[in-house]
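Note that this complex is displayed minus one protein chain, with the remaining chains in position.
Labels for the chains are A and B, by order of writing; each one numbers its residues from 1.
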Amino acid sequence: MGARHLVVIGNGPAGKEAAAVLRDKEPESRITIISKDHEGQYRPNFLPDYISGRKSLEQLYATPFRFYQDQEIKLRLGQPVAVLDLEERRIILDHKEVIRFDGLVIAVGGRPRIPEPLLVFQDLMYTLKTVQDANSWIDRLASVDSVVIVGGDLTSFAITRALLQLGKRVGFVFSEEAFWPQRCNDQILRAAAAKLAARGVEVVPGRLKRIVRHSETRFEIMTDCRHLEAGLVGAFFGLVPDVRFLAGSGLQIERGILVDEYLNTGFEGVYAAGDCAQVYHPELRDYWVSIGYDNALRLGRIAASNLAGGREETTVPPESLFCDQGVRANTSWWLEF
Amino acid sequence: MGKLDITIEICGMSGDGTIAAGGLLNTAMSRAGWSVLAFDSYPAEIRGFGRCVTRSRFGETKQIALEDSTDVLISLDDKQSLSRIPFLADDAVVLFDNKPSAHLAEGESIAAHVAPGMALYGAPFLDLASSASGSGKGRNLAALGALAAIYNLPLDYFREVIAAKFKSKGDRVVEANHKSFDAGWEYAREQFADRIRGIPIPGTAGEEPEKLLLSGNVAIAEGALAANVKSYFGYPITPATPIMEYLAGKLPERDGRVVQMEDEISAIGAVLGSFFAGTRAMTATSGPGFALMTELITHGVMSETPAVIVDAQRGGPATGLPTKTEQSDLLAAVFGGPGDSARIVIAPTDVTECYHYTAKSFRLAEKYQTPVIILTDFFLDNRVENLVRPTSRPGDIEDGNVYPAIADRWNYHRYRLTESGISPRALPGMEGYIFPATGLEHRQEGVPDFSPENHMVMSQKRRTKILSALADLESPVEYADPGRLDVGVISWGSSFGAALDAVNTAREQGLRVGALKVTTMYPYHAEEIRAFMSRCQEILIPELNLSGQLATLIGHLFPKDVIRLNMVTGIPIYPSVILVKIREIIGVQGR
Partner (left out) sequence: MKTSGKALAQKVERIEASEVFSIRSDELPTWCPGCGYFGIHFGINNAIQQLALLHHQVVVVSGIGCAGRYPFFSHTYGLHTVHGRALPVATGVKLANPELTVLAVGGDGDGLGIGGGHFPHAARRDININYILFDNAIYGLTKGQPSPSTPVGFKTKASPQGTREQPLNATLLALSYGASFVARLFAGDPEGITRALTAGIRHEGFSFYHVYTTCVTFDKQNRTWDHLKKSVHALPENHDRTDRGRAIEHVLRDNDSLGIIYQESR
């Protein structure tokens, strides 16, 4: 088998762009995208509108399968990776199939984050990352009138808007944990709370302490000052890189996969891009996390380009980075609520 | 969305329980009220190291053909299942075991080959069965359980058919199998909770009368039993052997018998001897055996002795392809053998007709004093359909013999010339009607006579007799709107289902087409066929033989050349292939 095998893990914007660029730069190589999702690539930022009915399922999907066929990119959906073996340069899928690679781009994106103190209530809360998640929301919303949103990341505002459009009663519990990786200060908090209240959202003070389930559609939410009831609790604490399966692979992992300014992991031919990556900034001598759709596209392109022999830097102007809890972040997506 | 219609395949290596799982699925779905058409493929060699594929089409209305597109594939052995990938629909569902015992190289898992639009459902069949029942043997049942969960199929029917099938092996086995099935179901319910695809169950579930699953071969055997056949003389040959074996179990309890003869020649010899003495007998064979029977068949024609012969066609020529389907014995059946030896040849198109045509063939043989050849093919013989238990119509099975009158006693001429050509036939044991039957040309008394006038007259007599059977034989059936048709599709045997399916689709697409089912191959109803043809712009005859044997037989009834669609692939013709041809003839682009 003469041709090089280039593998991309993740079929989000970063992964798909990486594969497209690789195909462009290496017409003879074999390219495979592996994704644990069963659905094709979709736009996560459209999910709240899908829930409210303002966008159709077709509009969610970003890239038709035809694209992969035409580009001769093998797309393997619904096949999670179990093990990454950098020494042998191979991936073992969950169903025990072994894939050897010559070059690898890891673009697994992020998964909804639940802060440590609230992990115990994880099963009681709904998150929103995938189309399946959105469908679960739609199913449950059919039989509840009220929703409590806990957290406060970027998506939480979009989902609140969607819920109001559906005529649901919305309660909002801000959490200082929630604003990661955003800046969190009182000023922003108050401004956000005011805007929510103006729309009829009940902003609940205090920290979230407990959630009790009385039934499938009746939950009791307790902060240190208030009790309230709702039919559904949504958790919106931002994303963490979905890299649990990479533990033990040898990659350096902090919040995400540590890569240099060329997005290389330190292993030859192995790159990371998108929400799952923490990128080194040579000027600041520190790592920053990339958030957002457009960022993912850009990083995906750069990682692929460099894997194919390029030497492109990802550095962003230092002032576009903000810092929270010791973590720098750059976001391409700010939603004006 | 059109009528619900789903094709499910199970593919594995022999020993995986593939065929058993397919059978359970067919029975359960039949109980649930679906119409079933299923056709399995077995390994070619006896030692059985080979691929087994069960293929079942379920629908709300009677299924008459299989398509080349599969909606669900259950893989019990990925290596074997890879061969099925080209037949999967773009959005097919694939179930596979996602916990193989050892690691697989890239490409060895079926997951490597499914297209992105297909839905992959991985479940650890082997582990589930082992944990639930202590043995991995039930992994085919765990897979069925997963399927049932994914499609929200009613569990009771599955559990019932599992209990029924394994009853003879004892309660422990039934319980273990239920556990394997349940384990697959529970796993799938949980793991695929967000990917369940229910299909509505038809309202006919549990309705009386209950439907049975019958294969063509069993229907043939049951039809013969309905006609009170007493003796089956046969010789093992694929695909006719199951008929012999089925009757071997049933005939002794009815004072009958199956005698396995030393070859096909002795088989047909004994059938003729039996009918000569007045007792119904039959034989079933395939192409090579049929060829051996030819001389004696013409003896039956010349001596005007009844016989019933099933030719279960398979790939030819010579030994050919014993386990593949084909329709290439038509001309041999109609014309084979020395001389002008016209005889009756009929060809059923589905399992129900297999039953009824066999049942009535004995009466026809007796009345027209001729061998009657029933043409089936591997696909029709081995496929399974669900149908209400067939019962014979009294008119079909009554004694067809025309006995001599008292007035003819002591002055009986066996081959007396009559208007219809039918000479009353005495049976040995009847006093006063002694006669010799012979394969030599003979005069009315039955003794040899080679004179010119006699041969002319007797040849015409025999031919007239056969043609007189037209009124007694099934006429062709039209499936068309009245008026002009752009294309008329004529087909026979198991290919007719595919032709009708294609015509139905074409009509839904607004095309002016129709179908004609021909089941009486000889003598054929020239008038009716010509009448249908005359209102068609073009005639298309799809059939599973290379030269177009039906086209050759009846093509002359159409003023211009008929269009032949000939396939000799060993597999049934697909409706989609016929539809493409129809559209091409009409001049429409695309499918």
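Just so it is clear, a contact is a pair of C-beta atoms (placed from the backbone, for glycine too) under 8 Å apart; a residue touches a chain by one contact, two chains touch by 3 or more.
Only a predicted model underlies this, so the values are computations on that prediction, with no experimental measurement involved.
Partner chains of the missing chain, restricted to those shown and counted over the full complex, are B. Among B:Lys165, B:Lys230 or B:Arg507, only B:Lys230 touches the chain that is left out of the view. Interface note: of B:Asn152, B:Thr418 or B:Thr438, the residue touching the hidden chain in the full complex is B:Thr438. The chain not shown here is touched by just one of B:Glu190, B:Glu262 or B:Glu419, and that residue is B:Glu262.
When the full complex is taken into account, the listed residue touching the unshown chain is B:Phe276, out of B:Tyr121, B:Tyr246, B:Phe276 or B:Phe496. Even with one chain removed from view, chain B keeps its contact list with that chain: residues 230-231, 233, 257, 259, 261-263, 265-267, 269-279, 281, 295-296, 299, 303, 427-440, 446-448.
Keep this in mind: only the chains that are shown with their structure count from here on.
In the complex of the two chains, the chain B residues touching chain A come out as 96, 98-100, 102-106, 108-109, 111-112, 115-117, 119-120, 122, 194-195. The touching residues of chain A, when paired with chain B in their complex, are 38, 40, 65, 68, 75-79, 92-100, 132, 135-136.
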